[in-house]
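Note that this is a trimmed complex: some chains were dropped, and none of the rest were shifted.
Labels A and B are assigned to the chains in the order they are written; within every chain, residues are numbered from 1.
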Amino acid sequence: MKIGIADTMFARVNMGGITAETIRQNDKEIEIERYVVPGFKDLPVACKKLIEEYNCDIVVALAWVGKEDIDEVCAHEANQGLINAELMTNKHILKIFLHEKEAVDDEQKQKEICIDRVRKHTLNALALVKGKTALLENAGIGKRQGYDDAGGIQ
Amino acid sequence: MKIGIADTMFARVNMGGITAETIRQNDKEIEIERYVVPGFKDLPVACKKLIEEYNCDIVVALAWVGKEDIDEVCAHEANQGLINAELMTNKHILKIFLHEKEAVDDEQKQKEICIDRVRKHTLNALALVKGKTALLENAGIGKRQGYDDAGGIQ
């Protein structure tokens, strides 16, 4: 099995490095391919190439979104492209985005959310690549990445 | 005939379980395939795989959308992806989304809308898979899922 990591120069945290470290802490055998692009709008084709040219079975796409409205529009474009890349390849690409708007002007909080989200979604990727019901026990229980779980409604 | 159920860890209600239960209460024979993903932006490729790799004839895609504006943007992206997946496969994917904005900060109401919508749309899926005029008698009469029917305008 091979997992792809696509990240950017734009991000203010080494999201790709944290992903690689989390993978190795949890899986010693899965192969890793890394792809670094300038900004997150470059991620869709990078992820598609990781799947089609580097034979990755699953990819994590790592994006850091600035606080301006234009950044949010770009994030929307990137997400659409990533979903299209998934549909063209029939492989999952986990879309891990940190939005500065989640904690405007609080860099430490942004970093904290980012790291938590990257680590949890990396574990999700390692599970999801094993099959379509690997996450079944977690269905509908309000899991969150970047924050505490919301939990199920009783 | 085979029906696919794709749902998420993010949802705060076991939407996939309710769907499976509703199917079995109404159809003892149709096969069921389940697929659980982290969040609803992962649903489009999961549904496409249910159709193309697991031979489902129809799929229900189950999403729980948070109350923030960014959640609504993600829901828009997921819906676009699901419609694209339908166009690529010529199969229906029922897009069953609960939006927290429908009942902000009222968890019990959210759960109630969600369950009603899931149950009614599961019945729609069981009808729709039988053919293009199976729902003909209900055309243009203001049916609603999650709420009481609006009814036709006299």
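In the analysis below, contacts are C-beta pairs under 8 Å (C-beta built on N, C-alpha and C of every residue); 3 or more make two chains touch, one makes a residue touch a chain.
Only a predicted model underlies this, so the values are computations on that prediction, with no experimental measurement involved.
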Subunit count for the whole complex, all chains sharing one sequence, 2 displayed: 5
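The rule is simple: only the chains that are shown with their structure count from here on.
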Subunit B residues touching subunit A - in the complex, by the definition given at the top: 7-17, 33-38, 41-42, 44-46, 48-50, 52-54, 64, 70, 73-74, 76-78, 80-81, 84-85, 88, 107-108, 110-111
Touching residues on subunit A, where the partner in the complex is subunit B: 72, 76, 79-80, 83-84, 86-87, 90-95, 99, 101, 121, 124, 128, 132-136, 138-145, 150-153
